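Left out: one protein chain. Kept in place: all the others.
After this line comes subunit A, so read on.
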Amino acid sequence: MAEYRLNTPLTDEDIAQLKAGDVVFLTGTIYSARDAAHKKLVDLLDAGKELPFDLKGAAIYYVGPSPAPPGRPIGAAGPTTSYRMDSYAPRLYSLGLKATIGKGKRDAATRQAMQDYTAVYFGATGGAGALLSNSIVESTVIAFDELGPEAIREMKVEDFPLLVINDSHGGELYAVPDRKAAGIE
C-alpha cells in the first residue's frame, strides 16, 4: 500500500497509479455536493446549461458541513454515505469528474464507471468531522445557497487524508462480511 500526495485538478495519470488501499493526501480545490445538490446538477445538465464548477479533473466531496463557528472557515466536515449519490455518479464521471469522496459502498454501475473513465472513489473517516475540518482551509458557497448544509461549496484543502476504496482497475478495499464465521450460513 503506497502513499501519494496529489494536487487538483487530477489527471488520468494521477488516478491510474492508485490502487485500493493506498493512502492519498489531497491538496487543492474540491467541491461539496450531496443529495439535493446532485439532483440540481443533473437538472442543469439535462437543460443543457453550464455547471457551477468545471468537472474536468475535479473531486466532489459528499459532505454537508455544520455551520462555521466564528474564526473557522467551516464547521465539522466528515463524509456522508455515498450510495445515495450512485444514481448520479456514473454520468458525472463520464463528463470528467476524477474523484468522489465519501464513506460506504458504491453500486456496480458506479464502480464500472470508474474503470471506464479512469476515476476513483476515496473514503474519508466517517464521523471524524472535527478532525477532517482541520484540512479545509477555505470554504465558499458557489451555488445553491438555498440548500443550506447541502449547498455547493468550493473548498481549499491541504493534505486532506484519504484512502482509496475503489480504484480505476476494479479493485475494492472493503471487507466482505464473513457470514459463516458469524454462524448464519
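By our rule, a residue touches a chain if its C-beta (ideal position, glycine included) is under 8 Å from a C-beta of that chain, and two chains touch if they have at least 3 such contacts; residues count from 1.
Keep this in mind: contacts and distances are computed from a predicted model.
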| item | value |
| --- | --- |
| Protein that the absent chain corresponds to, by UniProt name, given "Carbohydrate ABC transporter permease", "Iron-sulfur cluster-binding protein", "Gluconate 2-dehydrogenase subunit 3 family protein" or "Fumarate hydratase" | "Fumarate hydratase" |
| Chain not shown: contacting residue from A:Tyr4, A:Phe25, A:Phe53 or A:Tyr83 | A:Tyr83 |
| Missing-partner contacts on subunit A, residue numbers | 21, 35-36, 63-69, 72, 75-78, 80-81, 83, 103-105, 123, 125-131, 133-134, 147-150, 163, 173-175, 177-179, 181-184 |
